[in-house]
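For this depiction, one protein chain was excluded, whereas all remaining protein chains were kept in their positions.
Chains: A, B and C, in written order; residue numbering restarts at 1 for each.
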Amino acid sequence: MQTEDFSIDEIHSELRQRAGDCGAIVSFVGLVREFDEDASIQSMTLEHYPGMTEKALADIADKASQRWSLGGISIIHRVGTLAAGDQIVVVATASAHRRDAFEAAEFIMDYLKTDAPFWKKERTSQGERWVEQRHSDLSSTERWHK
Amino acid sequence: MQTEDFSIDEIHSELRQRAGDCGAIVSFVGLVREFDEDASIQSMTLEHYPGMTEKALADIADKASQRWSLGGISIIHRVGTLAAGDQIVVVATASAHRRDAFEAAEFIMDYLKTDAPFWKKERTSQGERWVEQRHSDLSSTERWHK
Amino acid sequence: MSDQVSVLYFASLREQLGCDREDLQLTDELSTLEDVQRHLAERQGSWQVVFGGSANILSAVNQQMARADTAIKAGDEVAFFPPVTGG
Partner (left out) sequence: MSDQVSVLYFASLREQLGCDREDLQLTDELSTLEDVQRHLAERQGSWQVVFGGSANILSAVNQQMARADTAIKAGDEVAFFPPVTGG
């Protein structure tokens, strides 16, 4: 968790040093959209649950490490107020096998969306509103249960 | 195709500008491994088929664009001689939906591995050798045929 | 240690209730998350609306997601919040 922006270059370099001999790095970056349901977004504030959020992310990373053969995982999620186009989150995974890196990154993002205590509030042209969880996010996580 | 290294930061920035209002960017980076089947790799030379390689990559990107809703795709593949740990390839996809970005990036990498005319020659502690295609690469591409 | 639990509220719940945390005295009738939720629903105004209604509320005990039948004991940290929307 941090309020500052992150550099995807630095995350890659750090992961490459830490991960040892991995041939594949997959990264996901989530950005603040400019429009949501036809309202233009002026800014977005991210609230989290200090303490629990860290534990939830560590727990998700552990689950991924048990399921796939990974050399390393990086997760950075910003909190505080962000503008449209800003980076919100990065998840990066390193592995000897590209399929492992891809699946683990997607798994981590899916669980982050349903299990990590973050809440978004948008400031739009039509006022402020809390973002609602989408049903598709729940079903994305469910598909990993098998 | 280029001999120079690439910056993942620049690829992200360029894609964010070009892709419009996309909330998700997925990138894959392939690196030269330090070991392959117990031989330590001193360097790797990448040969390609000028003309056909460009067409093959454009064709794969087109296929991905038809299959998923994407705001943009970037593919850079290096040729020439690289050292262990060097970046070989980056594939980045931007989309409004993270699942589309993930699947398209993996699809492009799978097809690149079986359909784009590149060949790797390793210089190892045990001499030079052409890398052989793995059967798993063929089956990775086949799973997209359904 | 007293017979209390801390209760935390986040995001839209925090705003609706006008409260981000409070200490709650445990009693014999307050031994599970469900009990706490029923107790809070008995309060007036927005408390009744939030905890007595059909809204989907998630809960955690000691910073782990927890189901309604989870037992609570003195010193626990209990939290209520809406479905999460990070990432």
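The rule is simple: a contact is a pair of C-beta atoms (placed from the backbone, for glycine too) under 8 Å apart; a residue touches a chain by one contact, two chains touch by 3 or more.
The shown structure was predicted, so the numbers you read here are calculated from the model rather than taken from an experiment.
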item	value
Among shown chains, those touching the left-out chain	B
Of B:Ile8, B:Ile73 or B:Ala116, the one touching the omitted chain in the full complex	B:Ala116
Hidden partner chain, residues of chain B it touches	30, 46-49, 51-52, 55-56, 77, 88-89, 109, 112-121, 130-133
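Convention: only the chains that are shown with their structure count from here on.
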item	value
Category of the chain touch graph - line, ring, star, complete, other	line
Separation of chain A from chain B, taking each centre as the mean of its C-alpha atoms, in whole Å	23
Centroid distance [mean C-alpha coordinates] between chain C and chain A, Å	27
Residue numbers of chain A (touch at least two other chains)	30, 109
Shared-contact residues (touching 2 or more other chains) in chain C	none
